[in-house]
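Missing here is one protein chain; the remaining ones are kept as they sit in the complex.
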Amino acid sequence: MIRIGVIGYGYWGPNLVRNFMLAPGSAVTRVSDLREERLTPLHKQYPGLKTCTRPDELINDPEIDAVVIATPVSSHYELALAALQAGKHVLVEKPLASTSDQARRLVEEAATRKLVLLVDHTFVYTDAVRKIREMIATGQLGQIYYYDAVRVNLGLFQHDVNVIWDLAIHDLSIIDYVLPEKPIAVSATGISHVPGQPENVAYITLFFASSQIAHVHVNWLTPVKVRHTLIGGSEKMILYDDLEPSEKLKVYDKGISVAPGPEDVYRMLVSYRLGDMWAPRLDNTEALQTEALHFIDCVETGRTPETDGLAGLRMVNMIEAAEVSLRDRGRLVEIRQ
Amino acid sequence: MIRIGVIGYGYWGPNLVRNFMLAPGSAVTRVSDLREERLTPLHKQYPGLKTCTRPDELINDPEIDAVVIATPVSSHYELALAALQAGKHVLVEKPLASTSDQARRLVEEAATRKLVLLVDHTFVYTDAVRKIREMIATGQLGQIYYYDAVRVNLGLFQHDVNVIWDLAIHDLSIIDYVLPEKPIAVSATGISHVPGQPENVAYITLFFASSQIAHVHVNWLTPVKVRHTLIGGSEKMILYDDLEPSEKLKVYDKGISVAPGPEDVYRMLVSYRLGDMWAPRLDNTEALQTEALHFIDCVETGRTPETDGLAGLRMVNMIEAAEVSLRDRGRLVEIRQ
Amino acid sequence: MIRIGVIGYGYWGPNLVRNFMLAPGSAVTRVSDLREERLTPLHKQYPGLKTCTRPDELINDPEIDAVVIATPVSSHYELALAALQAGKHVLVEKPLASTSDQARRLVEEAATRKLVLLVDHTFVYTDAVRKIREMIATGQLGQIYYYDAVRVNLGLFQHDVNVIWDLAIHDLSIIDYVLPEKPIAVSATGISHVPGQPENVAYITLFFASSQIAHVHVNWLTPVKVRHTLIGGSEKMILYDDLEPSEKLKVYDKGISVAPGPEDVYRMLVSYRLGDMWAPRLDNTEALQTEALHFIDCVETGRTPETDGLAGLRMVNMIEAAEVSLRDRGRLVEIRQ
Partner (left out) sequence: MIRIGVIGYGYWGPNLVRNFMLAPGSAVTRVSDLREERLTPLHKQYPGLKTCTRPDELINDPEIDAVVIATPVSSHYELALAALQAGKHVLVEKPLASTSDQARRLVEEAATRKLVLLVDHTFVYTDAVRKIREMIATGQLGQIYYYDAVRVNLGLFQHDVNVIWDLAIHDLSIIDYVLPEKPIAVSATGISHVPGQPENVAYITLFFASSQIAHVHVNWLTPVKVRHTLIGGSEKMILYDDLEPSEKLKVYDKGISVAPGPEDVYRMLVSYRLGDMWAPRLDNTEALQTEALHFIDCVETGRTPETDGLAGLRMVNMIEAAEVSLRDRGRLVEIRQ
C-alpha cells in the first residue's frame, strides 16, 4: 500500500485524491493547501485524512511514500525538488516545471536517487490515445503526413501562464507519445487580447526531419468547446474527437494514391482512394485511474513511467521554443534536444 | 439583356452557365473550351448555344457583351486582358491572376476602359457572409479579437497551384470582405506530401496593426470535410459552419469581461460572461445567382463590384506574401499594399 | 433509345425529365402539364422538346414508348390506366393509386398487356437502402428485432393527401424492400392540427407474424428535418441517417446476448455486447438515375421492376389499413394481402 500525500487542493487536486483513494494499491493519507478553507470540506468527506497548510510538513511526513503535486506551475520545481530530496516518489501535474533548466534538474535528481518521477500528461493514459499510438506503431496508418489538433473553449482564463502552457501542452504530449519521430523546430504565432495578460490564442507548427508536419491551435476565448484532432497517413487517416461520447476515434480507409502516369502524367499522378470508416470500441476507464495505477506500479517495481521526467523535459523544451517563436511572430526556432 | 460568353467548361463552368441562363437580365450565348468533348453534352442540353474551342473566337464575338473566365489559373491574366482589350466586361474565377503584377495590370486596364471587372470570390455573395459583415459593421460583435477558419477535405488535388491558391483564397476573401481592418503581415507554414507537387497543407496567420489576429487552415488530404469559422469579439462571438444545412450561423452572447479588481487584482481581472445563442434565419439563394445578378447590375449601371479587381489584387498580394513565408518556414512577411 | 413522355411538371417532374435526359438509353421527347406557364421555362432549357397541356395528347403520341406520371395522387389511376391501354410502359410517382382497388386494376392491366409498370419508390434505388437489404438478406444482422423510422420536417403541407400518403410511404416502401417478412396488421395514431385539412402527424406500428416490430413516425410540422432509422438485429444494428453527407449508414457490432444462468437466472439471462462501429463506403449515384436505368432495362428486357405494381399495391394496402386504424385511434387493423 503506497501512502500518498497530495499538495494543492484546487481544481485538479480533488480528482487526484479521489483516484488514489480508489486505486487498490494506494491511499491518500495527507493533503496540504495554503488555503485552510479549501481543506474544510475534505474533513467532512474523508474523515480520517490528515491535512496541513504548509507543504514542507507534508513532504517531511515519514508516513508518506509518494508526493503528488497539483499546485500552480511556478511552484512545481521547488516542491518536486524538495520531495525528491526527502526521498519521496513524485507525480507532478503538467508542466513539469517553468523552465527547461528546472526540468532537467528534476530529471537528474530523480535519476540519482532512483525515485519515480511521473509527469501528469493525462491524455497519454486515455484509451483513445493509446489506440492511436498502437495503430501508428504497427504501421496501420502508413507514413504519417500530418497531425492537426484544435483545443479551444471558453474556459478558465489563466493569469500566470499562457494558453500554450495551459492547453497546448496536452496536444504536445500526445504528439510526443504517439509519433515515433520528434520535432526539431517550431514556428508559433499568437496574441493576448487582455492587456497585461498572457497570450490567450496560439498557433504552433512543429517541423520534423521528414516531411511530417504537426499543428496545434489553442484558444481560451471561443464560444464553443472543440477537441478535434486529424491524423493523416499514407494508408489510413484518423479523426479523434474527444467530445464524442461513444465514437471518439474514427479510422478512415481513405487517402491518396500516387502512381506514375505515362500517358497523362499531369492528371494521373495523384488520385484519391475512398473507403470505409471504422470506429473501434474504446475502454471508458478514467485516464487518471489508469495513470494512478501506473504510478503505483512504477513505485513498486522501479519501472520507468510512460510519461517520465524526460517526457516532461521535452514538453518544456518545446514550449520554450514556441514562446520564443510566438514573440517573434512566427520565426523558426529550433527545439532544444 | 447582357449576352455572356463563358470560357472554360470544366468543374465550375457549368455552374456559371446555369446561373447566367437563369438570371433574368442575361443569357449565355457562347461557350468555349479547348476540349471539344466537353462541349458535346452542352449541345444536347442547351440546343441554341454556340460553342468553339478557341477562346479568342469567343472574345472577339461581337454579339457578346461580357466574358466569364473559368479556366486554369495560369490563363486568367492573358484571357482577361484580351477580353478587356476587346471591350468586354469580365468576370474571372478566383484568383484574379497568378501574380500581383498581372493583377494590377488587369485592374488598370479595366479602369482605363471603364469596364466591369469582377472576381468570383463566391462566398462573399452568400447570405451567411453578408450577415457576418453586417454584424461586424454595426458593432454588434464589439472589438474583433480573432478570425479562425478551417477549410479541409479529401477533395480535388490540384497540380498547378497549391492549397493556398485553391482553398485559402476563399477564407482570405471573406476576411477581406467582413473585417474593416486589412492585414499587414503574414506568417505561413505548410508542406507538400507528394514529391514534386504543390503544398497540400498550409497554416496562415495574418497580423493586423491592432491586436486582431486571423488564421486559416487549409488541407487537401483530410478524411472529413470541415468548414468551420470562429470569430471572436468583445461583445459577441460567431460560429459559422458552412456544412450545417439550416443553422450555418450561430451568434453567442458570450465573452470575457475585464474589470479592475482592487482587492484581488490577480483573480478578478478577467471573468467569463455566458449567455444565449441565436441563429438568424438565412436566405438560401445560391451565391452564384446573387453574384450573377450583381455582375449584371454593375454592367448595366457602371457600379463597382463588391469583389472588384482591387479586391482580387489584395488576395494575390496576400497569397504571394504567404507563399514566401511558407517556403521560409513561418518567417514574417509584409503584405504589399 | 426509349422515348419518354412525362406528365406533370411540378415539384418532382423536373427531376424525372433531367434524369431520363441524362440516362444513355432514353430521351424525354414530350412533357405535358395542365398549367401552360409551367412549360415555358422548359422551352428555354430543352429547345427541341415538345410540350402540351392535355395529357391524352401525350399518351396517344405514337412517338412515345413510355409514360412517366408525376401528377397529384388523385389522377394517377386514370392516367396510368390510359397510358397502359395505349400500349405504353408506365413509371408512376408514389403512391401507385388512391385506393387498393385502383392499384389492383393497374397491376392486372400491365400484366395482361405485358407492359412494364414501375412505381417510383425512390429510396429503394439508393445505395444505402440496397446495402441494408443485402446485409439483412445475408444474415449479417441476425434475427431482426425492430425497424424504427423517423421522417419529419417543416416542409410542404399537402392538401389532398395526409402525411402517411406523402411521407410514410417512403419508409413503408423501404421496409417492404429490405425485410423479408411482410407486416400483417397495423395500429396507427395521428391528428390534424389545421381544421379541415388532412392529418399532419402520424405514428404507425406494423405487426408481423414473428416478434419483429416496425414503427414509422411522420410529421409535417417539426422545426427541424430528421431522417433517422434504427434497425435492430440479434447480431448487429444499423443507424441509417439520410441527412449525413458521407456516413449515412453506421453498422454497430452491439446487441444483447441471452444466456442461461443456472446460479443466478435472474441476473445473467440478458447481457449487453459492445463492439466496433463500421460505416461502409456508399456510392453517391442519384437514386433517380439508378431508377431510370432500371426502368429502361425492364422495358428493353421485359424484366420485372424491383418496385413493380405489386409493390405499389402492397403500399396502398398498408396505408389504407393505417388510415382506418388512425381514425379509430389505434385500433388494430389487418393488412389486406
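Letters are used for the chains, namely A, B and C, taken in the order the chains are written, and counting of residues starts over at 1 for each.
As a convention for this text, a contact is a pair of C-beta atoms (placed from the backbone, for glycine too) under 8 Å apart; a residue touches a chain by one contact, two chains touch by 3 or more.
Keep in mind that what you see is a predicted model, and the values were worked out from it rather than measured.
**Student:** So one chain is hidden, and I want to know which residue out of C:Arg3, C:Arg113 or C:His215 touches that hidden chain in the complete assembly.
**Tutor:** For the chain that is not drawn, the touching residue is C:His215.
**Student:** Please pick, from C:Gly5, C:Pro95 or C:Gly255, the residue that touches the omitted chain in the full complex.
**Tutor:** C:Gly255
**Student:** Using the touch definition from the top, which of C:Thr53, C:Ser74, C:Gln197 or C:Thr285 touches the missing chain?
**Tutor:** Answering carefully, the residue with contact to the hidden chain is C:Gln197.
**Student:** In the full complex, which bits of chain C touch the chain not displayed? Write them out.
**Tutor:** Interface with the chain not displayed, on the chain C side: 145-146, 148, 150, 152, 154-155, 157, 159, 185, 187, 189-194, 197, 201, 203, 205, 207, 211, 213, 215, 217, 219, 221-224, 226, 228, 230, 232, 237-239, 250, 252, 254-256, 258, 266-267, 269-272, 274, 277, 325, 328-332.
**Student:** For chain B, enumerate the residues touching the unshown chain of the complex.
**Tutor:** 247, 253, 274-281
**Student:** Mind pulling the chain A residues that touch the left-out chain?
**Tutor:** Answer for chain A: residues 21, 44-48, 224-225, 243, 245-246 touch the chain left out.
Just so we're on the same page, only the chains that are shown with their structure count from here on.
**Student:** Which chain has its C-alpha centroid farthest away from the centroid of chain C?
**Tutor:** A
**Student:** Suppose you list every residue number at the chain B-chain C interface; are over half of them used by both chains (same) or under half (different)?
**Tutor:** Homomeric contact, same residues on both sides for the most part.
**Student:** Would you kindly tell me how far, in whole Å, the mean C-alpha position of chain C lies from that of chain B?
**Tutor:** 41
**Student:** In whole angstrom, how far does the Cα centroid of chain A sit from the Cα centroid of chain C?
**Tutor:** 52
**Student:** For chain A, give me the residues that contact two or more of the other chains.
**Tutor:** If we look for residues of chain A contacting two or more partner chains, we find 274, 277.
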